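Presented below is the structure to which this report refers.
With one protein chain removed, the remaining protein chains of the complex are shown where they sit.
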Amino acid sequence: MNDIAVSPLMAWLVGNPLLGPFAEFGFMRDALLGCVALSLSAAPVGVFLMLRRMSLTGDAMAHAILPGAAIGYLVSGLSLTAMTIGGIAAGLTVAVGSGLVARNTVLREDTSLAAFYLLSLALGVLIVSVRGNSVDLLHVLFGTVLALDNAALTLLGGISATTLVALALLYRPLVLECLDPGFLRQVSRWSPVAHYGFLGLLVINLVAGFHALGTLMAVGIMVLPAATARFWVRRLGPLLLLATALALLACLSGLLISYHADWPTSPVIVLSLGAMYLLSLLFAPQGALRHQRPASSHLQA
Amino acid sequence: MNTSLRRHLIASVIGLATAALSPALLAQTVAPIKAVASFSILGDLVRQVGGDRVAVEVLVGPGSDAHVFQPTPSQARLVGQAQIVFSNGLGFEGWMSRLLGTAGYKGRHVVASRGIQAIHTEEAGEKPHAGHQHEETDPHAWQSVPNAMVYVGNIVKGLCEADATGCASYRRNAVAYNAQLKALDTDIRATWAVIPATQRKIITSHDAFGYYAHAYGVKFLAPQGVNTDSEASAKGVAQLVRQIKQEQIKALFVESISDPRLIAQIGRETGAKPAGELFSDSLSNAQGPAASYVAMMRANTTALTQAIQGH
Partner (left out) sequence: MHKPPSPSAVPAIELHDLTLGYDRHPAVHHVSLRIAPGSLLALVGPNGAGKSTLIKALAGELHPISGTLHGLTGPRIAWLPQRSELDRSFPVTVRDMVALGLWHHVGAFGLFTAEHRRLCAEALAAVGLTGFEQRSLDALSGGQLQRALFARLILQDAPVVLLDEPFAAVDNRTTSDLLALLHRWHRQGKTVIVVLHDLAQVRAHFPLTLLLARELVACGPTAEVLTDAHWARAQRMHEAFDDEAPLCAATPDTHPHTHAAEAFT
């Protein structure tokens, strides 16, 4: 039996259903830390994705990253560095490539991206099925939020910090690029920086997400909090804050539910996000049932 | 040449030829006994006892799983043509009686574990059920070397009945092999002797070491919370971590966690190191560390003791 003197506070902490798992287990603390870093950066990126009508693009990009991660895995196994570099390289190639095709040929952005990401995904599946083993593929797909070591946490923290700084710097050009890209093109040369910079942020956040939650679910933590927040608030500032808060809440509840109910962690996190989305869809002020409310009073002017 | 001389000449030629060829003919007429062993470990034991006189075919080869084995038609044919079939018994081969029936096998069937004191599997990994326990016989009797010597005895008996002329040779082989087994047993006990009893604890997802535990005084614990191959839940990992900390386990042989990153995380949190490979139900292939029964027992013992001692 461990013979750490158990103070009353410690005993209470460990017994508490919300704090206990984190007090008692290092891996839970690491998981929470990783999720916090991820939420802080992925949720704001998701808000901009939604406002630029690029939510499905985000999903496509998540698939495009797969061959990069697969190649990294083939070269060095489940190595953080290899899969990160591979994922980023693949993501940027697809992002830039499809953007160039869209800007310089008759194809529009959505078709161009679809073509690229399908090629990328097929390549990824081919590589893994020829050289990899299916169990490891599952881990690439599902991530390991419970197994984040110091290197992984550093990576997630770094990506989070980079994203927040970049968003702060690019805020005005990014907003204008979403709001009125023609105007931005007229008054400044920030347009390509804003566009490609944003795609770069998308790629690195997807890579961060896939280490923690896996490729299938990395997009969830971007898109779902933004969509949910949209049912509650309308202005951009509040959207960013609320989406981040919702992402944090879902990660926390996902970890706790996985702990208490013995369910696999990353699906539970995404389902928590989904549950919040559904509840908001039905009951939030901007939700689907808003017209069913009894008419509220209004002002004269 | 006159007729009688020719006759003599022909007779001599035939006689010489016969004499020259006789050892070969003799050998050919004493064809090897066709034996079939159900799985690789048993196959090795039968080969050790049978020597050149017995040709052993193994159904569940190295690396395969006897629990989910599906015999192919060619294997059914093999069984049909065999003169003697060896199986483990104790419920290890659920498919054996069906296979023997399909193959129309009418020959000898030797159950190698006859006469062994069977023990029950303990389902330590599951949550305690109210009222009843799962009492199943543990079939992995070979994990204790003294039991292996009982297997050898049954094998000799069976081979002698199938092939009386070779019985002396079988007995000789058995005596020599049993000497090896005795030495093996002594070695294993000596290896464990340097480790205090309180530290002889291992976590492994194999539930196949009951007899080993019994014979050599080692405690095998099933990993709590992570005994399936699906994605780990936080609760599962927490249970395992708690178990390791409480029991002060130093070595993990957890094949049911397939993600090496998760094993590394558990290792960081508890200090328990993921250790090598254990062979429970079959030998390794010929190039591997457990290509024979003796090699397998040595390899397992080395892996277990070194893991505990922190090598």
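For reference, chains read A and B in written order, and residue numbers begin at 1 within each chain.
Here is the rule we use: contacts are C-beta pairs under 8 Å (C-beta built on N, C-alpha and C of every residue); 3 or more make two chains touch, one makes a residue touch a chain.
Because the structure is predicted, anything quoted here is derived from the model rather than measured.
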Visible contact partners (per top-of-document touch definition) of the missing chain: A
Absent-chain contact - pick from A:Leu236, A:Leu249 or A:Ala275: A:Leu236
Contact with the hidden chain (one of A:Leu100, A:Leu169 or A:Ala261): A:Leu169
Missing-chain contacts mapped onto chain A: 51, 169-170, 172-173, 175-176, 178-183, 186-188, 190, 234-236, 239
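Criterion: only the chains that are shown with their structure count from here on.
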Intercentroid distance (Cα basis), chain B paired with chain A, Å: 50
Residues of chain B touching chain A in the complex: 225, 229-238, 241, 245-246, 258-262, 264-266, 268-269
Chain B partner contacts - residues on chain A that touch it in the complex: 1-2, 21, 24-28, 30-31, 77-78, 135-136, 138-139, 142, 144, 146-149, 255, 258-268
